[in-house]
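Have a look at this one.
Note that one protein chain is taken out, while the other chains of the complex remain in position.
Note that the chains take the letters A and B in the order they are written out, and that residue 1 is the start of every chain.
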Amino acid sequence: MSATAQIPAAASTLGGTDPAGGNEPLVLLELIQRLKVRDVMSTKLTTVPRTAPLRQVQELMRKKKISGVPVEESGRFFGLVSIDDIIRALGGGYIDDACSQHMTTKLVVLEDDMPLSFALRYFDRYHYGRFPVLNRDQRLVGIICQRDINRALLVELTHELHRLESSSAKNAEQDGTASIYVLREFPICKYDFENAGKAANQIKQLLQEKKFPAKIIRRIAVASYELEINLCVHSDGGVLSWQISNGRAEVIARDAGPGIEDVEWACRDGTSTANEWIRSLGFGAGMGLVNVKRVSDEFEITSKKGSGTTVKSVIYTDGAEQG
Amino acid sequence: MTMIEVCEVLKADVLVKGEGVQKTVLHVIASDLMSDVLLVDEDDMLLLTSLASDQVLRTAQIVGAVGVIVVNGKPLPSSMVNVANDLRMTLATSKFSKYDACVAVHAALGPA
Partner (left out) sequence: MTLQGVIDAVGFESVLVPDAHVEVTGAYTSDLLSDVVAHCPESALLVTVQNHKNSVAVCTLVGAPAIVVVHNREIPEDMLDIARREGIAILRTPEDQFTVSCRLGHILK
């Protein structure tokens, strides 16, 4: 699978080793193999029949804030009208024509019982924003886009990790060994500015609920936020994870590309590979990794140009997680 | 001076009253670069900024700011109000320019 996939790093390790150098299987990897397209897709579909004028599609897109409308009748799928089709129609003066005349029929569709890992390859290969989903009887049952995948992964991950945490705590009670007190993972997508920083905000709220000392929270939050923005702005997408146990809070950012050519340069003050567009959104001033280092007790970065990067920040918690 | 009192001085429109609305402002940061805001170690800061984006609020939460005032009378994207509510972060807008806002806040805090 290509290393430039817009997916969490784990998916690119199918059938091989983690390109970012970690050895442990990620929870994310198992999820992507276990989940099916139908577990993740949107089933609340807005569709139109073949006779509907393109203008009606335009209205629907505006009202429902969607970018693709499938053309179907009683579940029988005929094609898709995208925003591009509408723009062309407006330009060409044929916005009142019926959908059937201008919809895209040469489409890549997914099947609802396909594993999510398969679907991710399609996103990578075809760069479409969304795919219609058909069942075994070739009937339209849903539509899937990147956002659906992120949302589903986030929900599943949180369940999975809560489960791991409580079972690990139970083990500790039983045999008195040190256990993992906080364990979280978030997939971070490339250029997903709408959500950039959300994971760090959530981890901060969690630490506040667990009554960690303010100064420790601040450092973990800053490291997390900087790493999250980095993943969003500079990588092809990746995973941000936290493990807090034995007096150590580890914040780890793993991605599958594009890799850092000169790690030392990247860790220096004011250096950045961010483009103008990213800077205009308020990111990319080049202080990120420097700041992570500044707030960390331990800092480790491994990267290779063309493959993945792993950045690890460790902040000592003095056992705050034990309450 | 508390966050809400600063809003009054700046004739600011308070869109979201967050957790820190009655807290005393201990430090003011007047920056538009969120990367710079993340370098500051102070507590209970007021963030005065011209940048109207969700990132401002997320950064403010990370650094434990008491609130955000967007200056220059900039219209805010509606998403900012939602994010401010989610993070329980006080969000206001003021027609003052950032320079005038700094001077007004400083004057209101009294002579050093």
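As a convention for this text, a residue touches a chain if its C-beta (ideal position, glycine included) is under 8 Å from a C-beta of that chain, and two chains touch if they have at least 3 such contacts.
Computed from a predicted model, the values in this text were never measured in an experiment.
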{"item": "Contact footprint on chain B, counting only the chain that is left out", "value": "28-33, 36, 48, 50-51, 72, 97-99, 102-103, 106-107"}
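Convention: only the chains that are shown with their structure count from here on.
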{"item": "Computed distance of Cα centres, chain B from chain A, in Å", "value": "30"}
{"item": "Chain A contact footprint on chain B (complex, rising order)", "value": "32-36, 38-39, 41, 43, 51, 53-56, 58-59, 61-64, 79, 87"}
{"item": "Chain A residues touching chain B - in the complex, by the definition given at the top", "value": "193-194, 196-198, 200-201, 204, 214, 218, 221-222, 224-226, 281-288, 291, 294"}
